[in-house]
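Some notes on the structure that comes next.
Excluded from the complex is one protein chain; the other protein chains are retained at their positions.
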Amino acid sequence: MSVCDEISNVFKDKVKCFTDKFGEVWIETRIDSLKDILKYLNEKLRFDHLSTITGYDTGKEIAIIYHLLRFGKGRAEEVNIRVYTNRDNPSVPSITEIYPSALIYEREVYDLLGVKFEGHPNLKRILLPEDVPEGFHPLRKDFKL
Amino acid sequence: MAVKLPIGPIHPMLKEPMNFTFYVEGEVVVDAEPNIGFVHRGIEKLAEKKTWFQNLYLCEKVCGICSSAHQGCYAQGAEKIFEKEPPEKALYIRTLMWELERLHSHLLWLGVIMHEIGFDTMFMYTWKDRERVLDLAELISGRRVGYSINTIGGVRRDISHEAIKMAMDVANYITERAKFYERVVLTERTILDRTQGIGYLSKTDAIRLNTVGPTARASGVRRDVRQDIPYGVYEESPFSIVVDTGCDVLARIIVRIREMIISAEIIKWILFTMPKTGSIQVKLSPFTKPPENEAISRVEAPRGELFYYLKSNGSQYPERVKIRTPTFANIVSVIHMVKGHYIADIPPIVAGIDPCLSCMDRVIIVDVNKEEKKVLSHQELRRYSIKWYKKNRAWVREERR
Amino acid sequence: MPWGILSKEAIKSFVKKPVTISYPINETSVPDGYRGLLSFDITKCIGCGLCSQVCPTGTIRMIPDERTKTKRRPLFELAKCVFCGSCVEVCPRKAISLTKNYHTAVIRKDEITI
Partner (left out) sequence: MPLFAKLRKWAFKRSLWAFHLNTGSCNGCDIEILDLFTPRYDVERFGIKMVGSPRHADVLVVTGPITKKSLPRVLRVYEQMPDPKYVIVVGTCGSTGGLFQGSYNTMGSVDKVLPVDAYVIGCPAKPEAIIDAFTKLMEKIERGRK
């Protein structure tokens, strides 16, 4: 059974799952069920490797993607979970309890896009200097070079 | 007495600069906190202002040591975006460059770790051997470092007969030298004293902290993008993954030395099986507009899994280029590794994950109780650690038993 | 062996040819296809400006010049160059080429502008 089916069986209409033409599995969901899905993927389906967290600005919303990997015999399986959050006050639950490596990735997304991760133990700027003014998030589309 | 010890604000690499604050009790590190970003150059934003083809050279400059891995990973992702398949010969040449880069990077790292533990003789030997690899790279690509050989839809240069001959020599030479280094590392007392049992990272922790690359493989985690998500010509190439269950710095040294032998084998295999003729590039105009797409590209860089996420919006310029470098993924595990070790062991542990060189330029020791500050340069820290080891050698060894 | 394996290596190195090159006295030879400083032949240039569009660093700027067809020529401020060679690949008349010249140390940045 593919990952898509398993996730769709458990989370029903909370998720939209599809495979793109390059063979990547994409799961689109809403913020409120994000943590449950990640927990399920980590504990039940053994997706124990978080490659990174990508954030990008679409102009209307901010998208956050969690890139996960599962290793086993043969080819590793990839799953990417995407959530959208609003642009004015972006906030997503922190997943540091599930994936400790997210400590650094979440700080990076916060730094460059200004997304607040609720529940992160130490959410402050990581790449830019500390004295940068509030609201300076270079990867936002309205930030012009 | 709790002492705070920040390390290294002046810094080397894009996202892999490390400034750690170590909390020490006496000689023992109890906690650490990273502070990075001294080399943040805004590459991800700059990439949105350059065309797809100009970004090849920008991505190469993310890291000077694993430049080909970065450029190849970007090109691989961009090929998905453009929906173009590179010709077979191009993949062979690309893989050859990736493996050459692994050779030179591991030799470089071997020198650096030996320098950190105060064994400069071997540093000189490894860097001497590394020149052979760089000469070969210069012959193939036209530059010693920063090969710029990849392009979207293939590679830019064909490989000459002279280069094939030289590559064969280099592969044989490196195999021989790697075997020699392995013997040295396993018998030399200086090395064993300083690396055995240092920087312990158990298999469960390595998996839990999402460690990548040789650091993970030295903890017994069989993960290698080359085999898990095959790219280039690795799917056909017969090679084995090196795994060691030592979990310490010594294991990381051994894994990297054996990987050099494997790399040399892959190079020889490539030279034998590479198609002699054929095109090396799908011709694309540098102003081509790709369709709207998003792609993920993963490459096993010398330091571990390299990750690129690319998104196009139908114009000449990419919408988003996300880069996750391997050292960035390994920082969390460094914090875990240094806990419970002596200050003198910090240099080999931090160098153990291969954080792109001189990561610890300066050390400031802050005594929290007395509010005193003591500034140590990296050199001084090294000297201090070597001196400390000479003094305490006997009981440290006793304790480890 | 009480002396360690490396001592054997050290003794061997004594009798081998030295690795150190005698650079400032003798020039180092570089292989064909080395990507050194650019050279530009204005007689071949047609002034199309493709090179200035592909350059990732903005090294190449078009300036007015009477000698070409379109009355403009590229100016190479090589201090900004990263030696990628994309201008050489894109040039339709092969007016730009890479040389083997690696002497890039300068006191003033405009010394190597061509």
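All chains are identified by letter, namely A, B and C, in their written order; residue positions are counted from 1 within each chain.
Keep in mind that, in the parts below, contacts are C-beta pairs under 8 Å (C-beta built on N, C-alpha and C of every residue); 3 or more make two chains touch, one makes a residue touch a chain.
Source: prediction; values computed, not measured.
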Visible chains that the absent chain touches, using the contact criterion stated earlier: A, B, C
Candidate in contact with the missing chain, chosen from C:V54, C:C91 or C:I112: C:I112
Touch list for chain A against the chain that is not drawn: 128-129, 138, 143, 145
Contact footprint on chain C, counting only the chain that is left out: 19-21, 23-24, 28, 56-58, 77-83, 102-107, 109, 112
Positions on chain B contacted by the hidden chain, ascending: 9-14, 37-43, 45-46, 49, 57-58, 61-65, 67, 108, 111, 123-124, 127-128, 131, 144-146, 356-358, 361, 377-380
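Basically, only the chains that are shown with their structure count from here on.
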Graph class of chain-chain contacts, one of line, ring, star, complete, other: line
Chain B and chain C: spacing of chain centres that average the CA atoms, whole Å: 27
Chain centre separation (chain A, chain C; CA means) in Å: 43
Touching two or more other chains - residue numbers and ranges from chain C: none
Touching two or more other chains - residue numbers and ranges from chain A: none
Of chain C, residues touching chain B in the complex: 4-6, 9-10, 19, 30-31, 33-35, 53-57, 82-86, 89-90, 98
Interfacial residue positions of chain B with respect to chain A in the complex: 15, 34-37, 40, 42, 44-46, 49, 80, 207-210, 222-223, 228-230, 294-296, 298, 305, 307, 309, 311, 319-320, 322, 324, 328-329, 331-332
Contacting residues of chain B [partner chain C, same complex]: 50, 53-58, 61, 121-122, 125, 128, 131, 138-139, 142-143, 146, 148, 156-157, 180, 183-184, 187-188, 286-287
